[in-house]
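First comes the structure, then the notes that go with it.
Only one protein chain is missing; all other protein chains are in place.
Labels run A, B and C following the written order; every chain starts at residue 1.
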């Protein structure tokens, strides 16, 4: 059983009628449904948003989370630094995390990457094609070549992040730009998957193939039997006799 | 259900009493038992050796194998080139492969790596310590820090292989040498795990933690739901409308 | 002084008037001029082609070459296996190599990669945009974002090569495809740079920015003060006292 928590800022849904129309119960609800649809009994999925107490990310909740999904955009600064610190500690201890779309600018992602995480963007609702460049990777299992998204915001290079441990997807846009849209990283004992499709203005999380990618990502990021433990300094005796 | 095939050259067991004493039914039998012990119903494990017809590696057998383990040493040249070609094709098509110890000089590994695969060695039966450098990696799940092997052949750097996709283990030896002893590679659609402990003169495959590493490796190399298909040239029409 | 050898199959120039029109003295001549233009006294550039004795790749010539560039397409099979073996040995010993465009299917590249090196292609003379994804890499120095090629053959994913040590460029095409168009690998002691732009039917090697990439690549692949030596097996005494 993988214990999943889908975290969504949840502000656009309160303010923008266009977003409410696509995601009446919030993006988190649709993302959670997609995971249940694909993973069934393999997962237990909960959700939390910015306005929950402690943003719904208390020590207890995180300690009971195997994989966290994070969507944020307009309210990155509203996330409490103490909570970011806590999430960071849990990721390094072994909790998996999926960082979605505009969460490239979330405090937690910038903290994990150590770079500016800046990129090029343009919102013309143009076609995005998501190409698999690592077809044997478990996150790409069952994904079409290419995965087509009819209307999406463009995210383009240079994306200022460290070279990924594994590059899984590369996107192109109708305007000619490219973007490393699916990348994995190990940080501490935890696994990180960044996946860029998913703007609030388009129904991307209703897309069957996008839901499959997220389900694959949850399985991949699951720490499994690895111990949950923050790496710390030790001062051991000699190991050779 | 993961369909595993443990391939062992099987020549030392015929010729060397000291090896027979440790592995009376062959190293493959002990390796297979270790996998069954850890993975139980999750696997179906068969074995094959050099002297079997087609080395036990017919097209039918390979097509029904999810993960192949390969041990060889004194008879690398005795492996038929057509069989090597066939195994290579299956790995690129998605079959997982675990390459063990002296199989660094097997035809299939050299073919997959593209380098000389040479290394430094010394056989003094000295202590090897296997250190995990990627503690969140599934292949390291449940492995002690360090894993101790009382007596082993020394394999040392420079090991002439490509930089791995993931470095999981690094070993030190009593004589002071180091070796990148656990490394993963993706080739085509297939996953490759090289793991160096396991000389025929020492009972390494009876070691509970070594058996755990191999079991973890089989799980990791399993292609899962990914399609089994050789990458080929295509000449597609435009993808954008 | 970097001693460079530009090797070109040279067959299209003999047979196709359209190629002769673009490259009257052969692609190798234009590539060599581009290197001299950018690197001046830093390089000594020679050329060789398939029909030269030993393809112009004798032991003596290779031993006096720091960086080899390789262009081939229609006559990959015409390259003698013994010469491929020799080039392979020199690369693993430390000679740099730049593999260009359709040389993805050359014997030497397949040998170095260990995979099929297959890809998707379509020749519609469409626009290629080459995006830098590693802006601090020396091979990207001075390159525009994006580098535009008005007319090129499309090369698309999945490109069946190992994940590169460094991904420098990613291209998009007017038809919507993407391609990892600039990748570096270390093999043995040698450095390998694959760069995909450069079809014989378009004047790509006359493009000032493409010439700059190749010049940067030659500098990067230069072994410098590293010893020229094939990795071999050694059997050393204990290193610790």
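Keep in mind that, in the parts below, a contact is a pair of C-beta atoms (placed from the backbone, for glycine too) under 8 Å apart; a residue touches a chain by one contact, two chains touch by 3 or more.
From a predicted model like this one, the values you see are computed outputs, not experimental measurements.
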{"item": "Sole contact to the chain not displayed, among C:10, C:162, C:217 or C:231", "value": "C:231"}
{"item": "Which of A:14, A:51 or A:122 contacts the chain that the document leaves out", "value": "A:122"}
{"item": "Option from C:146, C:182 or C:198 whose C-beta touches the chain left out", "value": "C:146"}
{"item": "Residues from chain B at the interface with the omitted partner, ascending", "value": "127, 129, 131-135, 145-146, 156-159, 163, 166-167, 170-174, 176-178, 180"}
{"item": "Footprint left on chain C by the chain that the document does not show", "value": "94, 127, 129, 134-138, 140-142, 146, 165-166, 174, 186, 188-191, 223-226, 231, 239-241"}
{"item": "Positions on chain A where the hidden chain makes contact", "value": "92, 111-116, 118-122, 124, 156, 158, 160, 162-163, 165, 174-177, 185-188, 230-240"}
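The rule is short, and it goes like this: only the chains that are shown with their structure count from here on.
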{"item": "Interface composition of copies chain A and chain C: same or different, split at half", "value": "same"}
{"item": "Degree value of the rotation bringing chain A onto chain B, based on Cα positions, nearest 5", "value": "180"}
{"item": "Best-connected chain pair, where connection means C-beta pairs in contact", "value": "B-C"}
{"item": "Euclidean distance of C-alpha centroids - chain A vs chain C, Å", "value": "37"}
{"item": "Residue numbers of chain B (touch at least two other chains)", "value": "165, 174, 186, 188, 231, 239-240"}
